[in-house]
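Only one protein chain is missing from this complex, and each of the others stays in its spot.
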Amino acid sequence: MCRFTLYLGPPIRLESLLIDPSHSLILQSFHASEREEPLNGDGFGVGWYAPDQHQKPALFRSITPAWNNANLRSLASVVSSPCVMAHVRAASPGMAVSEANCHPFQHDRYLFMHNGSIGSFRSIRRKFISELGEEAFDSIRGSTDSEHLFAAFIDDLRSASLEDEHVLARSLNRAVWRVLALVDELGGSAASYLNLAVTDGDRAAACRFANDPGRKPESLYVIERELYQPAWKGSPGRRRDERSTSFVVSSERLTDDVTWKAVEPNHMVSICRDGSAHVFAMRPEGLVATPRGAVDGQPYSRSGSQT
Amino acid sequence: MCRFTLYLGPPIRLESLLIDPSHSLILQSFHASEREEPLNGDGFGVGWYAPDQHQKPALFRSITPAWNNANLRSLASVVSSPCVMAHVRAASPGMAVSEANCHPFQHDRYLFMHNGSIGSFRSIRRKFISELGEEAFDSIRGSTDSEHLFAAFIDDLRSASLEDEHVLARSLNRAVWRVLALVDELGGSAASYLNLAVTDGDRAAACRFANDPGRKPESLYVIERELYQPAWKGSPGRRRDERSTSFVVSSERLTDDVTWKAVEPNHMVSICRDGSAHVFAMRPEGLVATPRGAVDGQPYSRSGSQT
Amino acid sequence: MCRFTLYLGPPIRLESLLIDPSHSLILQSFHASEREEPLNGDGFGVGWYAPDQHQKPALFRSITPAWNNANLRSLASVVSSPCVMAHVRAASPGMAVSEANCHPFQHDRYLFMHNGSIGSFRSIRRKFISELGEEAFDSIRGSTDSEHLFAAFIDDLRSASLEDEHVLARSLNRAVWRVLALVDELGGSAASYLNLAVTDGDRAAACRFANDPGRKPESLYVIERELYQPAWKGSPGRRRDERSTSFVVSSERLTDDVTWKAVEPNHMVSICRDGSAHVFAMRPEGLVATPRGAVDGQPYSRSGSQT
Partner (left out) sequence: MCRFTLYLGPPIRLESLLIDPSHSLILQSFHASEREEPLNGDGFGVGWYAPDQHQKPALFRSITPAWNNANLRSLASVVSSPCVMAHVRAASPGMAVSEANCHPFQHDRYLFMHNGSIGSFRSIRRKFISELGEEAFDSIRGSTDSEHLFAAFIDDLRSASLEDEHVLARSLNRAVWRVLALVDELGGSAASYLNLAVTDGDRAAACRFANDPGRKPESLYVIERELYQPAWKGSPGRRRDERSTSFVVSSERLTDDVTWKAVEPNHMVSICRDGSAHVFAMRPEGLVATPRGAVDGQPYSRSGSQT
């Protein structure tokens, strides 16, 4: 079912995010603790933006496990970035292991990743594809349900206002419900698990979602720091125009820090250019602001209990 | 544009077919001589059937070049088979290099490979997919035009009579014209190059085809031997129930043997269970027997001149 | 610390040995049950001999995990062999993951694999290398302690009598003690774990060994069957000249069969051409026959208790 980590903030050395933390994503590639099966060894991927150029991210993906990849370790010790996505994969049965199927997926300036699965995906795939616009259809390179969901997001974004600070969150929410409607129609309403994250390098959205009456969504946490690095090591100095706050969204908490908050089920976190973050409930008719609308230091859900 | 080799006959050690010949397919992976660009280094694949079991072939594919793959070399020195397909790839621009995109492709007991390209494939892909039957649609794992053409073959085969000795050839011909009709409709009649081979382990079909007024099809040769091995080394003895003749169909001649014959443009070779081979002209309305219907030792086209 | 399986007997389809059993080696690649860490995901290897040719084995090794390798699964469903070695790797810290470091290792007609580690290997490596004969020195391609131990075996074999039915076992025992003497001299007598297997395609030797006062050796089991296949599926019929008994030596029991026997600590199993197997205690001065000299159906150690 995979694990992922998203970072947005002042430039951070990749190893400070992915390797150094006591419960880092690299560790989760073989010792994940909040899913039944601790192993996420079917490849991995890291996407990041250069500090001075957010128009196009770099993508490094491999079908070998994250824990023993020498290139990843070397890259991570040198590269710094203000916006990073990383993903370790546990391939669903029948989904091939290939670089094209490794997350994150990239299209133009967007990166996307998924932890979970679309219910009865094979039943809906043909109709789903036939309804995509040209650009979204052409963007699909692999065979995962995840990449198809990304295509639905790309499709939606084409008619959305990029000026809207929450445009990523809104398009992601619409893509989710569009897919779920198809599963209701053709896939016997099989349950879907949709922990998702998307970014354009400047802002990001991530959600924790499932529509399985018998099971909670996969775990998802968020943490905000005034300046993330002091607790960790080795990132270069901050420049004037850089954010002073940082956010990490992660399938599992990377550290023992008590300020990690569990994202509530079926809620979406939207992180804006100005360094603020907002939480919305995900509804078919759109995102709905919550009373605790911002991630504001008041844990809306204690770590330890995921509710 | 790739190079390929097909073998059908008494069990042959893979290295006798793929490595030992003076102009072997492994050599063609970096020194092809009948295409402008001599390099076919974007991965390779070998498919073969066990001597005692033709229900399902083995497939070994890799994104590394054939010339330096230690596993291929080791396998080839030990494995013997009565039916082998091998392919070295030169990826078309924009086609990803992945194992899923390496030839041969396999579905059930069938293996398929392609040297060439479908004209304006991106223009026809959506409609093409929408018209496929379920099984054929589901069989597609990668993103190449070649694999889509294989799906059209699979689709056609479902309504064909498997008793017909030339069923592979006939289905392949229909798949070709079905795709070309789509290119005429949506792809501005761009030229296609379709050197194809398909087998079920017992019989095979291979064609040399192009509809480019300004250019001949890619090269394709066939050779028939009473018993193939004597000229080469190391294959195990023949059993009673085995063929006494062998055929090799290959993009380029593997040896200096003067009995290699060029397949005529837009013709199809059909190799039957009884060890006979027949040549047909490929027409939209079906295969048409030629006066020289069988590959009978009378070169219908001198090697050296490809006409 | 790795897991491995060795087979010697009538030709068996690889999947019957490696995939079908309820606790197969493929399963052990992520769910090993007799070591603390269940994961053996740092690559794998399979070596096997053709039924008709034991002069040189085939070797297929990969740095990707065994559980998701499509080539392995395809190969295993088609290839049959009378002698198979397979290994899933958990790389020791500091040992690189590369095909050259995957087991089994091959030299001439010999295959070798190891589960464990040589104590303080870095301390002895230089002297060890300097004392090897030319052939053994040149045979080393990677950087593992395991391959160096294989080189010591190769070295010893050069002066041994290949006529001796137990020559593999004797040379393996001498190689072990030669290495241990060096560890005593230069490596502070650090503990070594040496579960080893070697074969020439016709006969084999495997040992379960450790010299750690505080810990037993890694687990190792052996099973003998009159004809192995009936319990499993799909291997081709037996020919007249083939063995009627089969042996499997494996780090963990592959099935619930109660006749699996634990190899006693610091003992060596030697399997002969005539289908008999013998057990020896490993002593610095040589192998010593045990009262229960043969693997004879009398479990010399009950499965469940590993003593």
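Each chain carries a letter (A, B and C) given by its place in the written order, and its residues are counted from 1.
Throughout what follows, contacts are C-beta pairs under 8 Å (C-beta built on N, C-alpha and C of every residue); 3 or more make two chains touch, one makes a residue touch a chain.
Computed from a predicted structure; not experimentally measured.
S.K.: Looking at the full complex, which residue from B:Pro11, B:Gly41 or B:Gly119 touches the chain that isn't shown here?
M.R.: Here the residue in touch with the unshown chain is B:Gly41.
S.K.: Of the residues B:Ile63, B:Ile140 or B:Val249, which one touches the chain left out of the display?
M.R.: Among B:Ile63, B:Ile140 or B:Val249, only B:Ile63 touches the chain that is not shown.
S.K.: Of C:Ala96, C:Ala160, C:Ala190 or C:Cys272, which residue touches the hidden chain?
M.R.: Going through C:Ala96, C:Ala160, C:Ala190 or C:Cys272 one by one, C:Ala96 is the residue touching the chain not shown.
S.K.: Return the single residue from A:Val79, A:Ile154, A:Ala197 or A:Met282 that touches the missing chain.
M.R.: A:Val79
S.K.: In the full complex, which bits of chain B touch the chain not displayed? Write them out.
M.R.: Counting only chain B, the missing chain is touched by 30, 39, 41-42, 63-65, 67-68, 70, 91, 96-97.
S.K.: Suppose we count only contacts with the excluded chain; which residues of chain A make the list?
M.R.: Contacting residues on chain A, toward the hidden partner: 48-50, 52-53, 56-62, 70-71, 74-75, 77-80, 99, 106, 236.
S.K.: By the contact definition given up top, give the residues of chain C that touch the hidden chain.
M.R.: Touch with the absent chain occurs at residues 96, 98-100, 122, 126, 129-130, 137-138, 141-143.
Assume only the chains that are shown with their structure count from here on.
S.K.: Same or different: at the chain A/chain B interface, is the fraction of residue numbers used by both copies above or below half?
M.R.: Same, since over half the interface numbering is common to both chains.
S.K.: Name the two chains that are joined by the greatest number of C-beta pairs in contact.
M.R.: If you count contacting C-beta pairs, the leading pair is B-C.
S.K.: Which chain has its C-alpha centroid farthest away from the centroid of chain C?
M.R.: Chain A.
S.K.: Rounded to a whole Å, what is the gap between the Cα centroids of chain B and chain C?
M.R.: Chain B and chain C have C-alpha centres separated by 40 Å.
S.K.: Mind checking the centre-to-centre distance between chain A and chain B? Centres are C-alpha means, answer in whole Å.
M.R.: Going by mean C-alpha positions, chain A sits 43 Å from chain B.
S.K.: Give the residues of chain B touching no fewer than two other chains, as numbers and ranges.
M.R.: In chain B, 99 touch at least two other chains.
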